[in-house]
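Missing here: one protein chain of the complex. Every other protein chain is in place.
And then chain A:
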Amino acid sequence: MLSSLAKNKVSRRDFMKACAAMAVYLGLSESFAPKIADAVENASKKAPVIWLEAQDCAGCSEAFLNLTEPTPTQIILDTISLKYHETIMFGSGYVADKALDEAMKTPGYVLVVEGSIPTADPLFCTAGTMSDTNPARRPVVETLKEAYKNAAVVIALGSCASWGGVVQATPSKGRGVSDIVGKEKVINLPMCPCNPDHLVGTLVYYLTFKKAPPLDIHQRPLMFFGTLIHDNCPRRGHFERGEFVTNYGDPSQAEYCLYLKGCKGPFTFSDCPSRGFNDNVNWCIKSNAPCAGCSQPEFYAGFSPLYEKSNDVNLPGIGGVPSETVGTVAAAVTALGVAAHLVGRSVFGKKKEGDK
């Protein structure tokens, strides 16, 4: 990350350029570059991070490891001090448990949570033992409550940690971090898996300004979740013309709108169309697969069946937006416009005739 640039003695000019790019990336003016530079260059020590895995699939950890600029190695070696992360750390068993207990004693760390928290029974997810002398299974919900106390900020990474995601409707009743510990301190970075750019951007913002970036009512940073996928979709023109994919295999429909195939883009806030995944090599809609709405609280069960046209056009609520978030209000207005469009066109399935 930026601090690795600083420490690797790249030219001052390149370093400031990178900081300016980061400022833009965070939706700030370039004039913030010196402040970002100061935050990453003059940090007295690496930011301690505790990363808990609850009912997860490690997909968000894998997404983090897919970062290319900066690389995960740069982040781990130069920017953060990763005190606990089950998939990465060298220690196991009581050694790992002890590392966690030690790290939780010093207030001020960043707490990252991946995976949902089971509410049907705490025993649906345990990691570690209760203590040195009590080998009973340690419920992750207890660890989360304890880790929350001394955390400076909590990042709920991925849809499962944000609000339960795909685990919400299972018998284990997976819920988000805020549902367990309250909203204070919690930043949601949903999506399945998370977009690792969102994690880096949020970390840099936090390290620079020592506070969370502006959030929407679902506690998502507006800089990443302020726009509707449908509004920025490269296939939007086909939607307007009523050109829809009805058969995935038909090359003449290859670029058409996926709404009839169940696309949730009209209900989903995220910057996927511009940011993409895996170093922006692709994203779902570009691969001709419908958006599943994975950044929304309704995901997954509220959007099921995923591969069938959505009949109701209830749009996600956007109330209670803070004053600095004019963008979202605009997005909300647009969203209502989309609803009208959908009622007017798609629901009646106006398909371009003559195309097969």
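Here is the rule we go by: contacts are C-beta pairs under 8 Å (C-beta built on N, C-alpha and C of every residue); 3 or more make two chains touch, one makes a residue touch a chain; residues count from 1.
Basically, contacts and distances are computed from a predicted model.
Peer 1: Just to verify: the chain that's not displayed, which of "Protein-glutamate O-methyltransferase CheR", "ABC transporter substrate-binding protein", "Transketolase C-terminal domain-containing protein" or "Cytochrome-c3 hydrogenase" does UniProt list as its protein name?
Peer 2: The UniProt record for the chain left out of view names it "Cytochrome-c3 hydrogenase".
Peer 1: In the complete assembly, which of A:14, A:240 or A:279 touches the absent chain?
Peer 2: A:279
Peer 1: Return the single residue from A:16, A:152, A:169 or A:212 that touches the missing chain.
Peer 2: A:169
Peer 1: Taking the entire complex into account, which one of A:193, A:221 or A:297 touches the absent chain?
Peer 2: A:193
Peer 1: From the list A:57, A:212 or A:260, which touches the chain that is not on show?
Peer 2: Of all options in A:57, A:212 or A:260, contact with the hidden chain holds for A:57.
Peer 1: Identify the residues of chain A touching the omitted chain, counting contacts across the whole complex.
Peer 2: 45-46, 53-63, 65-68, 71-73, 76-77, 81-99, 103, 116, 118, 121, 123-129, 135, 137-138, 140, 166-167, 169-172, 174, 192-193, 247-249, 251, 254, 276-279, 281-289, 292, 300-301, 304-308
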